[in-house]
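Just dropping this structure here.
Note that one protein chain is taken out, while the other chains of the complex remain in position.
Then we have chain A:
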């Protein structure tokens, strides 16, 4: 799609005023028939991987072959991530809003026949209530959606992200027109300050205060000011920023332009992680379309305001999500962080005042300007205003993107929205804040999720990853995983991080093999403190968090490893043995066939046995067995 295709319908010409934008919106809305049948297919990363492109192709094919009258011919629209990733591919039929999950190409004919032609739902494809089993027809009826407050995610899943007109139709660039024609830059800045929004990237520094500091530095130093989008979402298990860039790229761009206006910047950068090719593509299309309509570039909306932006692709370095490392990377060097004796708002990119905000922060700005700071501040809790998007993953039933007001409890997110853990029962812990965050145990399930409460629990908000663990997840293994990750991603510039993390990981390696003593736990704590005090950037200073929180909340599990040589969760390879439950084993032989070391033997239809000496503890038998007959101890 994109502007070239749409130009056939609407005369794409440069917008010269705020009125032109209003006029264009009316024109688009008039051409959209609210009763028109529309098939909305999710093309977010999750659904793409589970096969939504084939579903879209099937719809186009089947519709092309049916005898529907041309004037009611339904449109097929592809959108960004609709959030309910574990149920994909997702398809919604408008205008009724009938919501289908796990749609495959072979379901398409039934949907066209029953729903598109006759308006009746195909019951087998509807979401079923977890408790009652009752089929639910629309998104609004499903707890996963109706317990959320979708603000940043509002457009994602309803608009076509490659179509600027779709964005304009739902009020896009309204905030920009309002700011440029009715507000001074100072007023825009004040509005952001009053909203109380804190940076969505992790540390939670108030965005308004950051902006104010940069403007003051710019005036004092008489230098240009740069605005930068941090789209280098590197936390493993977090994909909300990627989904926002993919699903609503114009919102990020509009936010950036608004920021540039408020702070008097003429040049912006979007630093996007290389692993997100679709996000890069959609942002590029968004910028080209906005330029064509005069919403980006010289003399925006004929107001005399000039601003342009460019995309810098990351090259695969986690540390580049750190502000100074990101600037170094844009400057064309290896992305090593710099000491921050002087803050980035004073000396950032090329030594000039620079404001770096996270994708989600920028995407919130148009809403704040459009609806006002008071509206924004009324959501969430005091000092933690607004909503936050989380990527809820791991051992949870409803894996996906979730947006809730700050201050919502962990249990609401994990149990009510997330539908609890597979197999029921209590979750063991939840890791927030990615590798720099911490593990929060079940007993704190009522803790409100906001910047201050998470910090109090020894974790952090981070960019919004939320990884749920159950009793089959070992905290020593998880802490070791994060340390290994950060050890590999450490740039190596400062000693505490380069050497300290390696030493910490070595101690945890020993623990996972059943070696080590309580003195090692002391050493681990002491190393952690030194790294926190001595590392150059936040990668190092926050790296010990997963170890410290797991030690604090799950010390028994550590002791079980080093004192009893046992891994209670059954994960650490050196401490577990696999065996077969003779009562449950049907003798199907599937495990023996898969075993890479031929360690499983047995007669057909008779219980099999595992030769512990030959077993390499790869776990493939457990994964293969359909009768839960493989036991881990």
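Just so we're on the same page, a residue touches a chain if its C-beta (ideal position, glycine included) is under 8 Å from a C-beta of that chain, and two chains touch if they have at least 3 such contacts; residues count from 1.
Keep this in mind: contacts and distances are computed from a predicted model.
> Among "Transketolase family protein", "NADH-quinone oxidoreductase subunit E", "Branched-chain amino acid ABC transporter permease" or "Histidine kinase", go ahead and choose the protein name stored in UniProt for the chain not displayed.
"NADH-quinone oxidoreductase subunit E"
> Looking at the whole complex, which of A:127, A:261 or A:318 touches the chain that is not displayed?
Here the residue in touch with the unshown chain is A:318.
> Return the single residue from A:238, A:483, A:501 or A:610 that touches the missing chain.
Of all options in A:238, A:483, A:501 or A:610, contact with the hidden chain holds for A:238.
> Determine which one of A:99, A:307, A:485 or A:511 touches the chain that has been left out.
Looking across A:99, A:307, A:485 or A:511, the contact with the absent chain belongs to A:485.
> Looking beyond the chains shown, say which of A:34, A:64, A:304 or A:596 touches the absent one.
A:596
> Among A:130, A:306 or A:334, choose the residue that contacts the chain missing from this document, as touch is defined above.
The one listed residue touching the chain not shown is A:334.
> Give me the chain A residues in contact with the hidden chain, please.
Contact residues on chain A toward the absent chain are 45-46, 48-50, 85-86, 88, 233-239, 242-243, 274-276, 312-318, 329-336, 391, 393-395, 399-400, 431, 434, 465, 467, 469, 473, 478, 481-482, 485, 489, 491, 594, 596, 618-620, 623-624.
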